[in-house]
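All protein chains but one are shown at their positions in the complex.
The block that comes next holds chain A.
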Amino acid sequence: MDFDLAYLMAQGPALMRGLWLTVQVSLISIVLSVLVGLLGAAVRVLEVPVLDRVVAAYVEFIRNTPMLAQLFFIFYGLPGIGLKLSLFWSGVLCLTLWAGAYQIENLRGGLATVGKGLREASYALGLTPWRFFHLVAAPLAIRVALPAMLNTAISLLKNSSYLQAIGLAELTYVAIDRISMDFRTLEMFAAICVIYLALVLVLSFLASRLEFRLNAPFRH
């Protein structure tokens, strides 16, 4: 069986619709997971009573259970307690919670490099712990944590393909769906791998631009 480029071209519009959904669900989840990471890391680093234990437990739970189980829990489990989300938002919630746990740990690593001296200097100026966190500690921590945060974002993007399991018509779902009708396995999987690769490259490029901008203060 030859590689049928014409077939792929014909599937272009369907693949593009899947790609668009993958991009949407991933971008929203990346942004939200970074916010979860910042909030969670703040709670941990500022040692907010009780909440910091909750955050620690959440991180452990996410890291030690399969993402697919988490996804099924959200999509099939939560409606049982009256929380019914759409396919799309179930996917966003799952990816956000999953990646958020890793972003907390990434940012905590970055925060560990922010010296006690800057905390004291902030407090000595009358800044509150929260202002120290978001004006000083977090911006510095992000610079250090950016490579790890990019890795998590890339994993999130790739893991968005799990969402096909609940029937969200993202890129992988489209491919599997077509294969079940046309049996063009080689073409389809080759195509989506190339597309995922391209997405990861774009994401890496954007991150390197961000890194360049963030590091301006440290280039002399």
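Assorted remarks:
Quick note on the criterion: contacts are C-beta pairs under 8 Å (C-beta built on N, C-alpha and C of every residue); 3 or more make two chains touch, one makes a residue touch a chain; residues count from 1.
The rule is simple: contacts and distances are computed from a predicted model.
As stated in its UniProt record, the chain not included in the shown complex is "ABC transporter domain-containing protein", which appears among "ABC transporter domain-containing protein", "Putative Electron transfer flavoprotein subunit alpha", "Sarcosine oxidase, delta subunit family" or "Respiratory nitrate reductase subunit gamma".
Per the touch definition above, the residue from A:P13, A:G82 or A:G126 contacting the chain not shown is A:G126. Listed here are the chain A residues that touch the chain not shown: 117-118, 120-121, 123-128, 131, 135-136, 139-140, 143, 214, 216-218, 220.
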